[in-house]
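A quick write-up on the structure given underneath.
A single protein chain has been omitted from the complex, and every remaining protein chain is retained in its original position.
And then subunit A:
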Amino acid sequence: MDDLLSEFLTETNENLSVLDVELVRLEQNPNNPELLSNIFRLVHTIKGTCGFLGLPRLEKVAHASENVLGKFRDGELTINPEAVSLILQALDTIKSLLAVLEATEAEPPGDDLPLIERLNLCAEGKLGNAPATVAAAAPPPPPPPAPAAPAAENRPMSLEELEAIWNSTPGPNDVPATPAAPAGTAVATRAPEPPEEPAPSHDLVLSDAEPAAAKMPAPVAPVAAAGGAGGTDAGAEAATKESAVAAQTIRVNVDLLENLMTMVSELVLTRNQLLQILRSQKESEFAAPLQRLNHVTSELQEGVMKTRMQPIGNAWAKLPRLVRDLAHELNKKIDLQMLGADTELDRQVLELIKDPLTHMVRNSADHGLEIPAERLKAGKTETGRITLNAYHEGGHIIIEIQDDGKGLAIDRIKQKAIQNGMASEIELASMTDQQIIQFIMKPGFSTAAKVTNVSGRGVGMDVVKTNIEKIGGTIEIKSAQGKGSTFVIKIPLTLAIVSALIVECAGERFAIPQISVVELVRAAADSEHTIERLKGTPVLRLRNRLLPLVSLQELLRLDDNEGAKKPEDETFIVVTQVGTYTFGIMVDRVFDTEEIVVKPVAPILRHIEMFSGNTILGDGSVIMILDPNGIASATGEMAMGEAAGKETTAVQTQRQEDKMALLLFRAGEGAPKAVPLSLVARLEDVDLATVELSNGLPVVQYRGKLMPLVPIDPHFSLANEGRQPVLVFADGDRSMGLIVDEIVDIVEEKLNVQLAAERPGLMGSAIIAGKATEVIDAGFFLTQAYKDWFGSSAQEGFEEEKLQRVLLVDDSPFFRNLLTPLLSVAGYDVTAVENAGDALALCEAGEDFDVIVSDIEMPGMSGFDFAEAVRHGSRWQRIPMVALSSHASARDLDRGRIAGFNDYVAKFDRDALLFALQQTLTDQKGAA
């Protein structure tokens, strides 16, 4: 309240001085509507604020003045000096009231009825000739006739004056209004009124004035004295009084402050620069003055910073009201507690967190807290509690929003996530609660069962998160079922100057904001930490957790043209936290921390999300500031909670760690055999008696069609009776049965064919379930059944020493599963996705491939569209593409070329595909 009041005093005093001037001008130019409306607005503001602050006495005076001004504005009254001086009088009254207010922090008791009456009269247009009467009847009260501090002598004066007006007004008013005859009655009926009215008011005022006068001396003595001291004195006194508060604060344009801040930032930079120079010089006569400059600059910085600081309570000011209204609307009982409201933070930051905070409190009230009945049932008090707590912690401000409601409903979030297609049930099952909670931060997510006017519209937490991240802050959620939830926001104290860690990578230096740095780890061959690799992806064992690592050099595609002289055996890892996702950034060297001023990067570089800005270091060089958020989102899964180790490694790892379900069986001689389970449509047990011969080959009637049966061993002959297990392969309306001896097992294993086979029908051998297993080439057997299923079945060996990476885009799982092993056995590293969208997502995610093989007919985005998308502006525009289609007419070929495909292969022509891949890749290499 204190702050509010002093702010009000400053503002009103300012407005009043403006009003004084304006009113005088108005008197001189009565026809200036602009002037008038400005005056009206100012008075209106004063009235409004008085009402808001609960200052009835001031409000009444202001209100009456406003009425008069309103009439002026509407042209119902003409502006005359009398009216203006009356308004000025009212302003004086307001001033003297303010003086008391300033001295005692309370309105002086009493009221200003006489003045108000006169103002009202004036507003009614009855003051037209009244001034004369007033002047005649009551000259004694000079300009400040009813100065607020109810000086006892003034009171009766005003009353007399009032009576004079009352007595005089009926006359002139009545005469023109009513003709002669009824005049008498009119007067008669009116006659009793005046005495009645003034009488009580007389009493009232007297009874009020006397005790007031009696009580007054103590608290309001100076003002009363001032009031009594007479016109000019009182005015002067009031003027000095008024400035007492005003003089302590001045209003400064925010731009000016911002500008000042920028200048100080520059000064800080220069200071840093000087200190850096000093450090390199052992003995310098500059040392002492520089130390001094250092201190002065720090103090200046602090001082300027303070001008921008505002208590966080300012952002909370609206919350109690909001919560009250919400409680009412939602039929809940809510107690809002605000702790640390005087914690100060940067004005800019404050503005930016205002809305997110409001939103979160609203969320807590709506989603978090239960209705009283439910609370009682749960054994809690009827009244729910929301606690806001703000405090400083190491250069940051922590704001906690805590409620003791039901906590986040994990099940509902799961449901919703499935509903919105954000995750599958299986994915959810493997997530921790912490990870599931993160979903509420995703766009388009709201668990409120019904959309209320309060929340549930699905725009919310994601916006909150973005806003907070925008200012370099982080948000964490803790929730306990039935006990409530806590949101912890961590934001930097100020946006202008941040402390940053300077690191070096491939000869370039970068700054990492200190707020996201958790710790530094030195990894070297001789230290307890070493970097281990999972299929090329670096990870670090840190306190029994696996920390995913990001190589800054790879991420920023820095080439080590400095001659790779960095010590290969030593790497520093900056453990960085973004939300709940922790990862390590691998750098070559770590320097010290430095205070830096974040400057935005040039517009042409804004699209690079790895950088949040740039700055000038102490030594004068320009340095880029890394954005941990950008790095996290560029390298993989974002903000996925505790199981960071296994969850959040780059996409690459996830992809390479993909396991495949394999069907193990025995057939013929030798090792157990395996085939990707996804290729197998069904497992059947065929009654051999039903097997017929067609065209010399065994067939069986299967689902209304003839299905050829193919043995793995060509010399195998079917028995005539009994049952035989059969693997059914199907594609479209064709199916084929592979005769096996025994189905052994289904295992999940990464298929890594290690030895290419020489025998037709086998892709090679792999270790599956700990045993060397022959992986069969389903394609071979398909062609056995249907010659046209594919072309021939010649095999390609390993050609390349380094695996070429192939991206396979095909909507048919059958072909994906068929081609993946086929291509991998031919020496390619295959990634298969089922549609163009997924493929482009991989592109976004930063994956790289040597060649893309894409189907043409796909639901959604067709292969042609996909090729165009890739060719136009994607990162992949230089990657060769091979089209794969069952239509291979000349027209299709042309269309494919135009869309951007380098080659076009008929879908079932395996050899052609392998040849085309090889050709395309060699072409590419030649070109590069």
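The criterion applied here is as follows: a contact is a pair of C-beta atoms (placed from the backbone, for glycine too) under 8 Å apart; a residue touches a chain by one contact, two chains touch by 3 or more; residues count from 1.
Definition applied: contacts and distances are computed from a predicted model.
Per the UniProt record, the chain missing from the shown structure is "Purine-binding chemotaxis protein CheW", taken from the list "Phosphate transport system permease protein", "Glutamyl-tRNA(Gln) amidotransferase subunit A", "Purine-binding chemotaxis protein CheW" or "AAA ATPase". From the options A:H44, A:H529, A:K599 or A:R805, the residue with contact to the unseen chain in the full assembly is A:K599. Contact with the omitted chain, checked across A:R251, A:K282, A:R543 or A:R557, is made by A:R557.
Interface note for the absent chain: among A:L4, A:A106 or A:I608, the touching residue is A:I608. If you put the hidden chain back, the residue from A:M624, A:V686, A:V726 or A:L921 that touches it is A:M624.
Of the residues in subunit A, those that touch the hidden partner chain are 266, 269-270, 508, 556-558, 599, 601-605, 608, 610-611, 614-616, 620-624, 873.
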